[in-house]
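One protein chain omitted, others in place.
Chain naming follows the written order as A and B, and within any one chain the residues start at number 1.
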Amino acid sequence: MANLIKKAQARTSIAMLSLWGILFTLFIITGLVDHYFFTISSIGVTLQLAVPLGLLAAGQTICMLTGGIDLSIAMIATGAAFIVSIKSPSGLGWAILYATLYCILIGTINGLAVGLFGMNPLIMTLGMNAVLIGVFTVGITTFLKGSSTMPDIIIKLSSGTIVDPISWPLVLWVVFGGLIIFILSKTGLGRLIYAVGDNATAARLAGVRVWKVQLAAYIICALFSGLAGLMIGGQSGAVAMSLADSLVLPSVAAVVIGGTSIMGGIGSYTGSVMGALILTVLSYLLATLNSTEAVKQMIYGAIVLTLAWTYSKITEKS
Amino acid sequence: MRIRGNPESFRGSPWFDSKQNKCEINKRSNLSQQALLKISNLAKSYGSVVALRDANFSVQPGEIHALLGANGAGKSTLVKILTGVIGGDLGLIELNGKQVAFSSPDNARKSGVAPVFQDPALIPDISIQRNLYLTGTDKDRFLSEISSMGLSVDLNQLASEIELPILRMIDLARALSHDPELLILDEITAALPIDMAEKVISIMGDHKARGKSVIFISHRLAEIEEICDRATVLRDGINVDTFDATHGSEERIVAAMLGDKNVVAAHNRNRANKTTTAEFMRVESLVGGKHLKDVSFTIKKGEVLGVAALEGQGQDLLFEILAGESQPSGGKLFVNGQEVTFHHPSDAIAAGISYVPGDRKTALMPQRSIRENLALTRYRGMRRWGKINFTEEAAKVDGAVESLEIDTRAKSQVKRLSGGNQQKVTIGRWVTTGFDLLLCFDPTRGIDVGTKAQIYDLIRKFSDEGKSVLLFTSELREIQLSCDRAIVLYEGKVQADLPFEKCDEASLLSAAHGIVG
Partner (left out) sequence: MNLIKIKRQSWNIGIVIIALGLGTWQINRLPVFGSYEARTILLGILPIALLSMGQAIIIIGGGINLAIGAESVLINCLAARFMAGKSFGIGVALTIALLLLSTCLGAITGLIISRSKIADIIVTLATSFILIGFAMYIQPSPGGGMNLSLAHLVSGKGTAFLPPLITLILPLLIIWIPLYRSRAGIAMYAIGSNKDSAFLSGVNVDLTRIKLYAVGGLFAGLSGIVLTAITLSGSPFASISNTATLNSVAGAVLGGVALSGGVGGLTGPALAALILYFIPTILLNYGIDPAYSQIITGALTIIVVLIGGLIRNRGKKK
């Protein structure tokens, strides 16, 4: 019956509609509090600020869709930024290549540990993060000695406005975000990512080598985290060890708010994009209200919990 | 406390056939005393699957009562409701004349109803001592029960460190330590060594001598005749016969299990001359797990080979080995004359063997759409990780949907489909990819009659196309309907290899119980 189809579509759209509703409400409230918010340039800046979180959320979405999680994105991002800033004097191309190889290496180790050795992703990536903190802390005084300022072109691409509200970061987000959406919805790999997350046994019985899919997921996540790291470094101009720390848990929050289940198999990047936008506008709002870090943290937590509970209830009803 | 529901209104339902032949309960001389347990009109459904329709069952004090029925007849459901694991939808349970409804196994145990399941309900990572403490079992009482079984157990051992047969005896000893009025043994003699099975029998006798009762679920007809007073047979969720369990009741049991329902018309098809077609697969002396000891058989191209076996004979492991999901510990496998070893399902698929598992939960992705489920097998290789060719995919998917007549109305998530439709999707996955041999494990379990017929048709169609099918089914009549030949598994070996003319249910059921000839 046409009714049944419409109902099913409506159910998934309800989630999207509510996200738009929340974003819109936050937008209005922020604008009312700070009149400058409604200006095009202000919107442009907000979008710029949302890009690193959006890119981190992209990698996190892929990992969570396979039923995993990646908490080493902080150091993957920071590490990539360090490598670029230190190696760029000897050529930007080489620097970017090294950073890319670094991301692929970490992603491979994470992916193999989870896929082949069955390690718990939470522990593996937490451990990896700790190891990387140590490596880089030691490194920047020894084999990674060098400048900690980002090369100009990266700075330009991370915060340059083309024409309000469009900026280079936004363009990059659209391009790479589009790539993620393409992978997830139009490629065989995307189907397998959902399959492995929804029912790895069914995937295996269908002949899928589950570990390869998980490996791919963690590598993609690492690459996007590296890109995000370059962006953050570019936005602040210099690289520091705590570069991406404050964005790790929000990246998970954005994905959860966007409707992806941590158990895997359901969700989308578009939801995570909404999540990233909501969290960024929320930060802006709270900052404008001069509210303390305390209030911000509590509201963050309350929102994640409420939305996760709502999604749980919606999926339970079916 | 009556379970909600009105039995009267239920009788008007389309499933209740008042013309059904129900035998009179054989009255025993002491039936005038109150029944220990009385179950009336019990019904339970899981979504669209009806597990129990209208079960009526009673047990006298000091009686050992056998509960029989084919796979899926409703025995486990009845036991689960009785022991508080799940709740019933309709019906009444009375214990010593008082109505009861147990909300948990603990509840049931405290009222004197103690179950012992085939999978011992002991916590694996904890010691036996602590397990006993968890259920409030007296240690000394337990130890005396264990020693009267002729066993000795180190209470400090973890449950996971103990072999299954001993673990079952421990579970039994634990249940006995609570001195239950009603002991329920759910297939615990299956896969027990003979000496322990005999111990269980004598324990049941002792229990009865103390004036207590036992509900005994088993497929071993010899045991039932030896120790049980009465037997009730369930079929399709209804009790159909209750009688004294005397020697020679085998025939009556088999007849009750089969019933005389209208048989779906056998297919008029050309089953001519399969003997000339080439061999596709050969299994030689396969050994695996606890149950498969020495399994050998062959399948020809285009042949539909049925597999019949009682529960727990290792048939699921056999299928998993052939599918590449599990590894055998001995024996050889040949495909098209060449020896093969499968380390992963993709190896089996590459050899042309596809697997439709019995549990739809292991074969389907519940939150994904029908299309994604049907198309999954297309993207299994890394070469297919790139952009999807949607027109090609749509063609294959639509083709499968059409040939299987899948109802695609609930498009968004496969978990919302009916059981029958879900089963068609699990088969459909392979139609989109192609195969030479399809391993179908109990494909029609819990499915409505109409869809069952469609699946039989499909299997015959595959055979016409030159593909082979290995079909395990718990509904024996299906074998004669859709198979060219059948093998029967019992005690780890192929007990019988019958051409379809000889595959009537009675022969199959007898062979499945080890009764040959």
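The definition used in the following text is that a contact is a pair of C-beta atoms (placed from the backbone, for glycine too) under 8 Å apart; a residue touches a chain by one contact, two chains touch by 3 or more.
Model, not experiment: these values are computed from the prediction.
Interface note: of A:V33, A:L101, A:V138 or A:I153, the residue touching the hidden chain in the full complex is A:V138. Residue in contact with the omitted chain (choice from B:E325, B:E478 or B:E505): B:E325.
Here the missing chain is touched by one residue of B:I123, B:I201 or B:V340, and it is B:I123.
Summarising the interface, subunit A meets the missing chain with residues 69, 113, 117-120, 122-124, 126-135, 137-138, 141, 245, 249, 252-253, 256, 262-263, 292-302, 304-305, 308-309, 312, 316.
Interface residues of subunit B with the unshown chain, by the touch rule above, are 85, 104-106, 109, 117, 121-126, 130-131, 133-136, 154, 156-157, 289, 325-326.
As a working rule, only the chains that are shown with their structure count from here on.
Mean C-alpha position of subunit A lies 46 Å from that of subunit B.
Across the interface of their complex, subunit B is touched by residues 1, 4-5, 8-9, 11-12, 186-189, 191-192, 194-195, 198-199, 201-209, 212, 216, 265-266, 318 of subunit A.
Those residues of subunit B that touch subunit A in the complex are listed here as 323, 325, 344-346, 349, 355, 357, 361-368, 372, 375-382, 384-388, 409-413, 415-416, 429.
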